[in-house]
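There's a structure below that I have some questions on.
All protein chains but one are shown in place.
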Amino acid sequence: MFNALNSLITSGSGVNLLIIMIIVPALLALITIIIPKRSYFGRAILFLIATVVNLLFAISLFVGEEMTMLIPWADFGINLSLRVYDFSQFMVLAAACFAFLVALYSISFMRNKSYSGKFFFYYLITLALVNGALLANNLVVMLFFWEGLLVTLFGMTIIGNAKRPAVAMKALILNGVADLLLMFGIAITAMQAGTMAMDMIVDIPMEGLGIVGFVCMMLGAIGKAGSMPFHSWIPDAAEQAPLPFMAILPAALEKMLGIYLLVRVCLTFYDFTPGSTLSIVVMAIGAITLVLAVAMALIQKDMKKLLSYHAISQVGYMILGIGTALPVGIVGGIFHMINHVIYKCCLFLTAGSVEKQAGTTDLNKISGLGRFMPITAICFIIAALSISGVPPFNGFFSKELIFDAALESGVIFYIAAILGAFLTAASFLKLGHAAFFGPVKLPEDVREKDMMEAPGAMLLPMIVLAAFCIFFGVGNAIPLSIIQPLLGDALGGANFAGWPHSTVLVLISIGVLLLAVLNHYLGYRRTGEGIKAVDHIHYLPGLHQVYNCAEKHYFDPYNILMLLFKFISYLCFAIDRCINWIYDVLFVKTIQGATTAMKNFNSGSTSRYIAWMFTGMAFVLMMFILLL
Amino acid sequence: MPAYFATSMYAFMGAPLLVILVLTLAGRKLAEKWALTVGYIVGIIQMLTSIIAIILLWQYNKASITFSQFWSIQANDGAAYFSADVFSLIALFCIGMVTFAAFYTAKTMIGKKAFQFTNLMMVMILGMNGLALVTDLFSLYVFLEITGVSSYVLISINRDNKGLEGGFKYLIMSAIASAFILVSLALIFINTGSLRYEDISAISSSWMELSNPILILVAFVFLICGFSIKSGLVPFHGWLPDAYQSAPAPVSIMLGGIVTKMVGVYAIIRIVSNLLVESDTVVNTCFMVLALMSIIYGAVAAAGQKDFKRLLGYSSISQIGYIILGVSTGNILGYIGAIFHFFNHATFKTTLFVNSAAVEQQTGLSDITKMGGLHKQMPITGTSNIIAFLSAVGIPPLAGFWSKLFIIIAVWQTNGAIIASIALVASIFTAVYFLRIQKNIFFGPVNEKFADIKEAVKGFKLTEIALSVITIGCGLLFPVLLLLLQAQGIV
Partner (left out) sequence: MQTVIMFICLAVMLIASVAAAMLWSRITAAMCLALTSVSLAVILFILHAPWAALFELSVCAGLVTVIFASTISMTREYRQPDGTPSEYHVRFAPLPFILILVGVVLVAVVLISGFDVNITATESTTAVDTFKEVFWNTRQADILGQIIIILAGAFAVAILFKESTKE
């Protein structure tokens, strides 16, 4: 059936499905915003239909073959060139699925919110832009769509918060800086490769300018994905932005885009070899992100913030995996990306339903909600087990692949990864215990008998995603069969499906998990409250001060950047003052002095004038004598 | 060449004489009533005649027209005819324009002395016209003296202390200048035997090999000094600000607008262009140095002045410096720039002096620190002031821009970039003092004393508007003229 759909569209007037995938969501977004506010139902339905249509198109792309579209545009090889091949087919489909699920969720979430129209509008435009970025075959075209996401990011973050745009500005600036780096990297890449067509750029050697290009592009890609040092807007946005936004953009689409580009850069564009300096650099970035982010996540008391820090930390895993440049690592990284999107989306959706029902996600105010929201709690548990890397859920398998690759690259990376796993497990134990188990505690304005499970439209996506967690875990051959061919020849014929190869690693991982459980239990026993179960780590001497500083945003790269700007602007102001002084004071005084002197010359006495005249005559005479 | 052409040139020398005759015969009362009117009619006639003459010259493709006035003279060797070429006609046009301006605005300021004023002005105009039309150095001297004498008396026409003192200073310095010029003429005459323009070029080239080169050296020195005093180049300029300040308003319009330029600059241009065959000579260098000093000195000194007319005097020193700078380059572009700047200076300086007269008439002051915010009450005066000073600074598309551009380009071509840059930078100083006037007099907060003054009388308004129109028009039309000249192969 989808083949038929495909051929139906392509046979008509030469319009390509590829460009439709970009245009249709955008058009529907415009229509959505035109529909009047009163008819929430109409808007919502149209919104949902848009995502369904997108999904259908994506499926038809997925089952189709490679397709390209080329419209010559400008000089320097900038053409509107779109291409779908196996990687992007897969990504587009995944993006469409998530978009649909979260859309379903958000219809229900947004029911009583005033900014629903804007949200739908930005959502669909984002979808169009993401499609465009994934389908682009020309560096400039991709950059165009990539940058377009900045606008919708800003828009979505500022929804409902127009008076305090600080977070939106922060997001814009951080992402903008990453995009600038990307632009720079693209320029160098294009120069090195001699072409802007992405399918033509293969294996640029990593030396001299190539290194600069690679680093820039990599930073641009991971910045989009939300790794350090471009991460600090995500926790802040978690507090302010509407939750479905968090679920779809930082958790899902941005990660996908970022890792997609990173994979393409490492795999095809540049000649990225394991053990090279740059590989270590990339791995280091991944490891640092991993550890630091999860350490921050540990101490959070708000569900959404905690989840967002975890999102940052998981990106570190992906980067670590891809940075190893080993087939096992790259496969692991891509697989982890998909898995992460599934469970992170699910986690955010559970947090959203908690917020919708209880009004807040602050762990100090709520507790023991599992009683009222069993389905949400079960979904949460499944997703939490996945993220911690518990078999047989999907997180376990992808993490094992990454551990394997990390160990092969260097013990220190492995240790970092394991540490991250430990802390992840600990923090989710804390979160689950605090939010869903334990004594019941509710905020003041919510009565117990009003608490109930979230509406069905919100539950359905959660359940679907949780099911996928299980599915991709147990039946991991299926996703791997899509991912593994992406590497082409580099795979070397290995197959990572099924249980991980190295039993030792598995044992170590399970041991770490048990350690985390123990740690949690001890903490619980000590403090009597689930939420305080990790306080002993928090308040360790040494770590305590560091945590305090981190909480005060001292380490926030954005703040550091802002301080630098303040300094520069102060300097410019001082220079400007200097220049003003020269103009206003120096010149004026000089001229005034000169004119006063001259005024004294022309005093009115004739004899003085005549004296001057004779001086002049002598001067002329002298000139004559000298010049002859 | 039609016969009426030569006859029409009589107008220049004849009209003022006729006016004097008529006024003297008409009796005191009638003369008093009509004197000023007749005066500006003479100005208009002169302007028209010069324009027609230029057009006729162009049409018949002649360089100049030679004629004899009142009685015909047979062509003889050494005859001193009158002759008018394009430069003379431009100068004559300027004279006519400034005369018109001076007479048209003189009514309220001269009062009872209209008859004598007109007579003397006619004599002065005769002197300047003659200056423009002669072909002989000695005649040049004679008419120079005529102009000088009449201007001394005109400055002191009101017989107040200020006027008498200013006139006396001018007299003394001018007398010394005349003495110098006469000495140099004598020395030149010794060597060439004739003082006609076409004959004096004999001494310019290879004068060092002549039998007595020191005579020529002394002649040049005296010539330069004498004419520098007359035109007001630094350091010979001492009389100029005082004379401008102490003259009554219509006289300062004439003085500042045309007299100093005719007796000084016009004469220098005539002599230098006829005397010096090569362009790179000591005389040129001398003039260039003097001109540069004048430009800078005039501009800087003007920046600190409080009195409007004195400031305009210093500004004249600076602008005359520019003209002489153009002349001193020796190449054709410089000459064209200098002549055009001569014309422009006549226009904008006259406008400025007319404005100062208007302001003085309405407020009774000429101290600019005491005025302020007059633009509301005197919009036409203010606007024409702005146009005049924009032209002086050299801002496109006004006329001053073109002339300054040519001069600077010519200087760049012959003397190098440094000097051209100095001249250019001095333009900024020009802007400085003009902006100061503008701000102090016209913009800024209104002084309560002057809250109820009105726009100047009708005479002033028309003159200002006419002069501003000429400035703007010449600026806009100059490129057309340039194309014409290029087509003729002159530029």
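Letters A and B name the chains as they come in the text, with residue numbers starting at 1 for each one.
In this text, contacts are C-beta pairs under 8 Å (C-beta built on N, C-alpha and C of every residue); 3 or more make two chains touch, one makes a residue touch a chain.
All values reported here derive from a predicted model rather than from experimental measurement.
Engineer: Could you tell me which of the visible chains the hidden chain touches?
Structural biologist: Taking every chain of the complex into account, the missing one touches B.
Engineer: Which is it among B:Phe82, B:Tyr170, B:Phe308 or B:Phe342 that touches the chain not included here?
Structural biologist: Answering carefully, the residue with contact to the hidden chain is B:Phe82.
Engineer: Among B:Gly96, B:Gly130, B:Gly166 or B:Gly326, which one is in touch with the chain left out?
Structural biologist: Spelled out, the listed residue whose C-beta touches the missing chain is B:Gly130.
Engineer: Using the touch definition from the top, which of B:Val22, B:Ile55, B:Ile190 or B:Ile428 touches the missing chain?
Structural biologist: B:Ile190
Engineer: Which residue among B:Ile45, B:Val149 or B:Ile380 touches the omitted chain?
Structural biologist: B:Val149
Engineer: Contacts of chain B with the missing chain: which residues?
Structural biologist: 13, 17, 20, 68-71, 73-74, 76, 78-82, 113, 116, 119-120, 123, 126-127, 130, 133-134, 136, 138-139, 142-143, 145-146, 149-150, 152-153, 156-157, 159, 190, 193, 211-212, 214
As a working rule, only the chains that are shown with their structure count from here on.
Engineer: Could you state the distance in Å from the CA-based centre of chain A to that of chain B?
Structural biologist: The mean C-alpha positions of chain A and chain B differ by 77 Å.
Engineer: Provide the residue numbers of chain B that touch chain A in the complex, in ascending order.
Structural biologist: Counting only chain B, the residues touching chain A are 168-169, 172-173, 176, 208, 217, 220-221, 224-225, 228-229, 234-236, 238-239, 241-242, 282, 285-286, 289-290, 297, 300-305, 432.
Engineer: Can you list the residues on chain A that touch chain B in the complex?
Structural biologist: Listed in rising order, the residues are 591-592, 594-596, 598-599, 602, 604, 606, 608-610, 612-613, 615-617, 619-621, 623-624, 627-628.
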